[in-house]
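With one protein chain removed, the remaining protein chains of the complex are shown where they sit.
Here is chain A:
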């Protein structure tokens, strides 16, 4: 049997405890998961189960207490390169216009950082196109606080993608939005993923969102978070709002819901 292609992200028995000695609380217990190149993964679970911790571990923002994190066949010891992140709080900078916010990663990440000054027009165009693809084409010169919550979150996603990262980390990016806007953004997110095929890790507590977007859904237990279920979603793409009403979709959501219900019992 030929060896399976090595996964892009590989977590091996990773645990994380906050605090030291007796005060230490275990946030994440013995997580093992592997994410393939171009896979869309969702992590769901009750609140406070260490979902966001998992994300910070993968990107190397924090180091695991035990276990190993591997990305691209290299062990993660510090913040890794080629990542885009979007949080629930859009964290756009109020002193920059929306376009300048989106272009922020270009000022930091090589090789764009070096080229930004000479190829200003090229990058400006790139940002403009990306904004247009999420329906923000005319809002580049507006400040983030002049945009609605949904528009801010779209700009946030643009900022996470502008430098073409291999891995996109989404930490409840649509959590603070109303249901209609959220469903609209699922569609936009899926479209972006189908076009670019980056590897995505979505942390959410919305099961429908997870099933709509992901190839694989990981269910985590209550704190200390452990992975208690892995569910592959093999619904055809592109998925639409209609899909969410089909029996196959509803069944998967049910199945996940029941597993999480156990955690609250």
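FYI, a contact is a pair of C-beta atoms (placed from the backbone, for glycine too) under 8 Å apart; a residue touches a chain by one contact, two chains touch by 3 or more; residues count from 1.
In the analysis below, contacts and distances are computed from a predicted model.
J.: For the chain that is missing from this picture, which UniProt protein name fits: "NitT/TauT family transport system permease protein", "Sodium symporter small subunit domain-containing protein", "Acyl-CoA dehydrogenase/oxidase N-terminal domain-containing protein" or "Metapyrocatechase"?
T.: Options "NitT/TauT family transport system permease protein", "Sodium symporter small subunit domain-containing protein", "Acyl-CoA dehydrogenase/oxidase N-terminal domain-containing protein" or "Metapyrocatechase" narrow down to "NitT/TauT family transport system permease protein" for the missing chain.
J.: Using the touch definition up top, pick the residue from A:91, A:246 or A:261 that touches the left-out chain.
T.: A:91
J.: Considering the complete complex, identify which of A:19, A:48 or A:79 is in touch with the unshown chain.
T.: Among A:19, A:48 or A:79, only A:79 touches the chain that is not shown.
J.: Given that one chain is not shown, which residue among A:108, A:194 or A:230 touches it?
T.: Going through A:108, A:194 or A:230 one by one, A:108 is the residue touching the chain not shown.
J.: Please output the residues of chain A touching the missing chain, sorted low to high.
T.: 56, 59, 61, 79-81, 83, 85, 87, 89, 91, 93-95, 104-105, 107-110, 143, 145-146, 163, 169
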